Structure formats: structure tokens, C-alpha cells
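Just one protein chain is left out here, and the rest sit where they should.
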Amino acid sequence: MADDMLKSTNLPQNPERATLEGRNKFMGFWFFLGGETVLFASLFGTYLALKNSTVDGPAANEIFGLELVFIMTIVLLTSSLTSVYAMYHMKNNDPKKMQLWLGITVALGLTFLGLEIYEFYHYVHGYHFGYTTSAFSSAFYTLVGFHGAHVAFGLGWIVSLMIRNAKRGVNLYNAPKFYIASLYWHFIDVVWVFIFTVVYLMGKVG
Amino acid sequence: MSATAKKAGFGATLWDYLTTVDHKKIAILYLVAGMFFFLLGGLEAMIIRIQLIEPNNDFVSAQFYNEVLTMHGTTMIFLAAMPLIFALMNAVVPLQIGARDVAFPFVNSLGFWLFFFGGVMLNVSWFVTGAPDAGWTAYAPLSIFSEGHGVDFYAIGLQISGFGTLMGGINFIVTVVNMRAPGMTYMRMPLFTWTAFIASVLILFAFPALTVGLFLMTFDRLFGANFFDPAMGGNAIIWEHLFWIFGHPEVYILILPAFGVFSEVIPTFAKKRLFGYSSMVFATVLIAFLGFMVWAHHMFTVGLGPIANSIFAVATMAIAVPTGIKIFNWLFTLWGGSIRLTSPMVFALGFIPTFTIGGMTGVMLASAAADFQYHDSYFVVAHFHYVIVGGVVLGLFAGIIYWWPKMFGTMLNEKLNHWFFWLFFIGFHLTFFIQHFLGLMGMPRRYWIFLEDQGLDLFNFISTIGAFFMAAGTILFLINVVITQAKGVKVSGDPWDARTLEWAIPSPPPFYNFQQEPLVRGLDPLWIEKMEGDGKIQPAEPLGDIHMPNNSFVPFMMSLGLFIAGFGVMFQGSYWILAVIGFGITAGSMLYRSFKDDLGYHVHKEDLEDEKGDGSNG
Amino acid sequence: MADNTNSTNEKQQFYRKKHKEEMKHHVLTFAMMIAFTLIAFGLVISGVSAMFTVPIILVLAAVQVLFQLYYFMHMNQEGHEMPALMIYSGIFAAILTVLALTTIVWWGS
């Protein structure tokens, strides 16, 4: 049975849910995401409560630029699609292509993260909008930063999965791992959709 | 593997517990740690009561009193009640649903170690600049302005142990969803499993709010953020909301499993099926649901305005209905039964009137206008000790005594247990009944001293005397444990003549729980087999190999890493090195874990056959 | 477990076809998400009044999220009843939390 788990031939339709361990991981991770929803809601709520508390610092519509955010959004949305492609190839038991698409996902994620760091740098140095400037700034950096940290963690996770499984195919043992990593990646995207809407777009229209 | 190990040395046993992923051993770890913290919290309670034995007492200083009071609340809720609940859940839930294991043995162990190191972290504060002093609710901005590192220990310690709780919660949800034995439908699950399940769901959705609150507090205190500092545009009320969005569900996380225990104990010792099983399940779910919509009843005096106050008042009162359903269902389970007054049953019987009083004062508190008088007075202290001690603690002791034979294979001395109960129960009412009146007579809570000539002397004195009774009772229980384990007289698998699946296997159960997956034919499966079959559960599968997870030291290391890192984050400066080391250990352990395939091992059919009939094997 | 190779192959073929079908949906979903994003940004840039813009972009965001959940994360497939239940419970708690922090904090003052 243990050997079965590591065999990469003869995969069922949903390899991620074919074993009890897989089903457990799958369920547990979804539930975790349910909890994460509340986590981000608390951060969003805090941000919304404090978004006008700028004290002497700059306000939202003075600093946010939409061009960069738009690019970041497209990059992250695309990475969501590329990770779907990776899962597609995983289910077709085509590990090479899966790794390729995961690689693209990682590259897009890195781009996103780079842009975000550039954005923060820009705010701090261009507008003197630091973490401790006002209640608004703390709330902004914490919310967006929490998301950024999730992206960074996701990247580390996917990369380590890619490395670990570089030399072996998809099997019942690692398929659930790939699958929940991709769930996580989509969830990051979900959060971002709200960030760009609630923080940036609504910050712009006031 | 360890099944065949005979008498292991101390080192080997220690190593076994440090690395175990067996839910039954994790249960014992939770039990020991939880009891330790319960004694610690009780000791702190005794300091509180001694300080308040007479007016203007100077037994402890003002600052120290605040630290003791904060640590009493925090320790009791997070480090005593929660882990003791997890102890019972770990010991019982997998057995009750006929599972060989929990869904995530590794995560389960990680959950314990995170809780444990978080708890140790909190208590290290006593020796470093002093313990947190802003109350267990840590209201900002007092908690932000609090000097020293006490509140940092609070924020980071609870953060770490909170992660542990969250993981434990997810583990149990998945266990219940995915691992039930054939025939164990949702509506055949024992009520303890149901309540454990629902409490875990509450954990999943309530703890993230605390996580965020604690993060914000940490950032405010250590990194100059401005969430709660009014001078910088922050708003202190945000903390109150975040805390209570977590905090109110938390009290139901505590009480629901206790309800579950009583729903097992009462049918067993009344020899009757639980009255209104499906309405009990429904009431549990309803309490959990409503529990999310009432948090602002802790904030009636904050100034949310009459609209919000009225909404939350009515929503809070609504919870009395499902809880009442439960009370009456228990009473009618007893009705027409054949009641045996064993010690778990006596605890259950003590619980019913006590909790009813606590619930009734809860409904009185829910009356928003009247809460303007009750709030932050000893009336509230009395209310929540009635529900927590009279509900949760009695439930925990009932559960511990009831499942003790299952966990350890020995039977606690019934006579001593009865003594324990009476001392504790009488002491409890002496301590807390009178506090209702103290509150109404104008004594606010969290008071280091009360002044003379306010008419508060006598009742405070009586209250303190009561606390000594409770302490005496608790000590009897400890003595009982020591005596019982020293004698080590083994008992059968079903010493109480009980009804549910866990009693169908030996006490303590073999490490794989069930040789063959059991076939469940209805509610109270063992009872059914006793009445309609030969008293043995039928297997649902032929005897085969059993897959078991490997032990692992990684959870310990991951938690240790966070523990070390916490100090680095707190003290900063050159201590940052600790953060680097700590996070390094944690990250390294995670990588190690993900790079090493952990496929577990198999217990072979032949070995199982050898063991057949040898019930006492562990 | 001992399928014969022939029928296994057939099965694999069948799965592949199904997966391909799904993938088409996903690409379509993706296109819609990009479109929604464009609309949202467009609305804000064009400076339409906030009264009008804010509800619309919030709805667009919500729909995008449902796309992610139901298509990219496969919540539309069977075996997702529990995940759906938990996600919706999470959303319920999330809405309460946001509501608390955006409105109730201020009601009294």
C-alpha cells in the first residue's frame, strides 16, 4: 500500500482525493480557508474603521496610483489561471507540464511580490507614508502586508514542492499536496480581489 | 512498534511522549498540562481571595494583584479549560466514531506543543519584568500603555497557543467528517462527538479574530503601529470588538463539550437513551450559530447606542431557548430512568441547578439596561463562575472521572471522588453565590482592595472561606489520582456498563484502537449490541493490515522555534538573533517535514491475530 | 485495484477529455474575471460618482470571488458540500466582523 502511494501510474480521476490522507488534507485545507476568511475579514474591518484616521499623514487618494495596482492585479489573476493549468496537467498525469506551469505561476507570483515591495518603497520614500505615520498607514500596511506575506509563503511552499518532486512523477502521495497548494494560491487571489477593490479602488473614489 | 516494547525506561518513555502522534497519548499530555495550569490558576485564585478576605488588605501590592488577576483569567480559560477539553476530545472522539486515529496525527501533536509552549511563554513573564496586568480582556489602550513586557508575553504567548488550538480544531472537524466508521452517520454520533465537532467549528471561526487582534496589539506595542492609540488616530473600541467576536464564541467553545460530557454521563447512569437526541443536536448547532451574533453584550456600556444594545440584548436572550431545551432534555432523560449515583453522575446532577442559575444570571445580564448596573461588577464575576466552574469545570471533572478507566485502565476511588465533589460544590456556592450580592451592593470587579464601611466585609469573607473548600476538594482529587495510579488495579473495557463505542474495546485501548473497523447499527451502538446482540460490536471488515503514522519530533521543534523567536521579537535589539534562530528552527523543521516522505508503517495481520483475545494489551 | 491495462487506458482517455472540457471553462472564467477587473478600474478612472461606483465594484469583486471558488477551486464539483458549508460559515462570520468594525464602532459616538 505504501508503495501504491508512490506509484505514478494508473491515477484515478481525482488523485488528490483518492486516499483517505488525501481526502483529509483536502477537507482540512478547505476548512482552514474558511478560518482565513475570518482572519482577513478582521483585517479588512480594521482597515475600514481606520481608513480616515490619517492624522498628519497622507490620505488614501493622495498616494494610491492605479496603474501599478492594475498591473499587479492582472499578474496575480493570471497566476491563478496558470496554477489551474498546472492542476490540469497534474490530473492528466503529466508531471513535466505541471512543473512548467507551476514555474510560470511562481514567476508571476515573484513579479507581484516585487511590484508590491516597489510600491511600499515608493510610499515610504516618496510620500513619507511609513508604517507608524498614522492609524491609517498601520492598517494599510498590515492588511496589504498580510496578503503579501501569504504570497511569499505560498511561493516558498510551491517551490519546495517543485524541488522535492522534481525527480518523480505525480502520485497519490504528492497529488494532494500540489492540489492544496493550488487552492491556497487561488485563495490569495480571492483576497487580492477584495484588496484592490476595497483598498485601492474605494480609496481612490473616497 | 512500541506495542511490543515491554517496560520502557524513563528516557524512552519521555522520548515516546515528546514524539508521539497517538491521540490517546496526546490526550494524556493535554490532561497533565491542563491540570498543571488549572492548579496554577487555582493558586492565583487563592491569592485573589486571600487579598479580598478583609477590607484594605495588603497581602499583595496593587500591581501584583492586577498581574495575578490577569493571569488567573488567562490561565484558566486558555491554559486550563481549553486543554482539558482537548484532552477529553483526543481521548474520546476517535473512539466514539470508531476511527483508528485522528485525521492529522502530526498536526494534532503540533497543536499540543504549540499550546504548551505558548502557555510556558505566558508564565515565563512572572520572572521577566512581570506578568500581564491589563485583565484577561487586555482592553486597549491600557494594554498598550502597560509598562514592561507583561502584555507582550500575553500577546505572543496567546498567539502561539492560539495557533495550536486552531490546528487542534481543524483536526477534529476533519476527523469527524472523514473518519467515521461504517454506519456511523451524523445522526448516530454520540453527543460528546457532536459537541466536540461544533466546538471545533467555533474554534475555526472565532480564533482568527483573536489572532488578528493579538497581531495588532503586538504591532502597536513592539513596532510602533497605531491601531489602538487614540493620539495617533487609533481606536480602542476596535480591540474590544475583535476580542469579543472571539471571546463570546470562546465561552461556548468551553461549555459545549461540557454539555457533551453530561449527555454521555446522564444516559449511561440513568440507563436510558438520551431524551430528544435530535433536538439536542439541533440545540447545539443553534447555540453555536447564535453565539456568533451576541458578542456586543459585553459592550453594553461602551456607548454603542440604544439600537445596537437592544439588538444584541434580544439576540443574547434567544440563546436561553436552545440551552433550555438541553436542560429539560437531560431532566427527561433522568425521568423514568434507573439512576446510579456514581461520581460522574453526581457531578452531572450538581451541574444542572448550578448551571441553570448561571444561565439565569446570564439572561439578566443580557437585559441591556439592567447591565448598566451589573457590568464590571461582582455580579458578572458570579455569573461567569457559575457557568464556567458550575458548567465547564464540573463537566471536565465528570468527563475525566468517567473516561479515566478508558484512558488509564484504572478506576479512581469513588468514595474520595464523592468527597471531592461535596467539598468543591459547597465551597463553590459559598464562594460565588454571595458575589451576586456583592456586585449589586456596589463592588466593582478587578478591585485590588475594597474600603471599610461599605458593607462589603462579611460577604467577601464568606467568599474567601468558600474558596478554601474548593482548594481542599481539588487536593483530594490529586490524592485520589496518586493513590489510584500507585495501586494500578486494572479494570475491564466497560466498567460503567455504558452505551457508546469507546467502551467496546479494552481499557486502555490498543494503539490502533480497533482491530477491525466496527459496524455501527444505530445510536448507542454498544447498548444496541447488549440488548439485541451478544454485547460485542460486529466488525465491518475482515482482519487486515493496519496503517499507522510514524512518531515525530518535528512538532516539538517547530513549537520550540516559535517559542524562542517570541523572545527575540519581544526584546529586539541584540535579541533579534533569537528571532533568527527561532524562526530558523521552525522553518527548518517545516522543510525537513516536507522533504521527508512520511508514509507511516503497517501493523501486520499476523501480529494482530496473535493479540486477539488479549484485551489488556496497550 | 487490479484493473486490466486496457480499460485503464480507456478510463484515462475519458478523464483527459473531461479535464480538457473543464479547462475550457476555466479559460472562459478567466476572461470574464479580467473583464470584470477592467470594468472596475474603468469605472473608478472615469470618475463616476462614488455612490454609484462603490456598490458596483463590490458586486464585481464578489462575483469574481465566486468564480474563483466555484471554477478555479472546483467548488462546483461533487464532494464539496462540506467545504462549501464551511466557506459560507466563514463568509457569514466575516460579514459580521466587517459590519461590526465599520458601523457599530461608531453608532454611539
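Letters A, B and C mark the chains as written, and numbering starts fresh at 1 in each.
By our rule, a residue touches a chain if its C-beta (ideal position, glycine included) is under 8 Å from a C-beta of that chain, and two chains touch if they have at least 3 such contacts.
Just so we're on the same page, contacts and distances are computed from a predicted model.
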Name per UniProt, for the chain absent here [options: "Cytochrome c oxidase subunit 2", "ABC transporter permease", "Heme exporter protein C" or "ATP-binding cassette domain-containing protein"]: "Cytochrome c oxidase subunit 2"
Residue, one of B:205, B:292, B:386 or B:433, that touches the chain absent here: B:433
Which residue of B:13, B:185, B:278 or B:572 touches the chain not shown here: B:278
Among B:46, B:416 or B:441, residue touching the chain not depicted: B:441
Among B:32, B:222, B:285 or B:462, the residue in touch with the chain that has been omitted: B:462
Interface with the undisplayed chain - residues on subunit B: 61-63, 65-66, 133-135, 139, 141-142, 145, 230-233, 235-237, 270-273, 275-279, 301-303, 305-306, 309-310, 313-314, 317-318, 320-321, 324-325, 327-329, 331-332, 334-341, 349, 352-353, 356-357, 360-361, 363-364, 366-373, 375-377, 422, 426, 429-430, 433-434, 437, 440-442, 444, 446-451, 453-456, 458-459, 462, 531
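Convention: only the chains that are shown with their structure count from here on.
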Category of the chain touch graph - line, ring, star, complete, other: complete
Pair joined by more contacting C-beta pairs (A-C or B-C): A-C
Subunit A-subunit B separation of Cα centroids, rounded to whole Å: 33
Between subunit A and subunit C, centroid-to-centroid distance (C-alpha), Å: 14
Whole-Å separation of chain centres (CA-atom averages), subunit B against subunit C: 36
Subunit A residues counted as touching two or more neighbouring chains: 27, 31, 34-36, 38, 42, 45-46, 49
For subunit B, residues contacting two or more additional chains: 173, 177, 204-206, 209, 235, 238, 241-242, 245
Subunit A to subunit C touching residues, read off their complex: 4, 10, 13-14, 17, 27, 30-31, 33-38, 40-42, 44-46, 48-49, 66, 70, 73-74, 77-78, 80-81, 84-85, 88, 91-93, 183, 186-187, 189-190, 193-194, 196-198, 201-202, 204-206
Residues of subunit B that touch subunit A when the two form their complex: 103-104, 107, 166, 170-171, 173-174, 177-179, 204-209, 211-213, 215-216, 219-220, 223-227, 229, 232-235, 238, 241-242, 245, 545, 547, 591, 594-595, 597, 599-600, 602
Subunit A partner contacts - residues on subunit C that touch it in the complex: 1, 3, 8, 11-12, 15-16, 18-19, 22-23, 26-27, 30, 33-34, 37, 40-41, 44-45, 50, 53-54, 57-58, 60-61, 64-65, 68-69, 72-73, 79-80, 82-83, 86-87, 89-91, 93-95, 97-102, 105
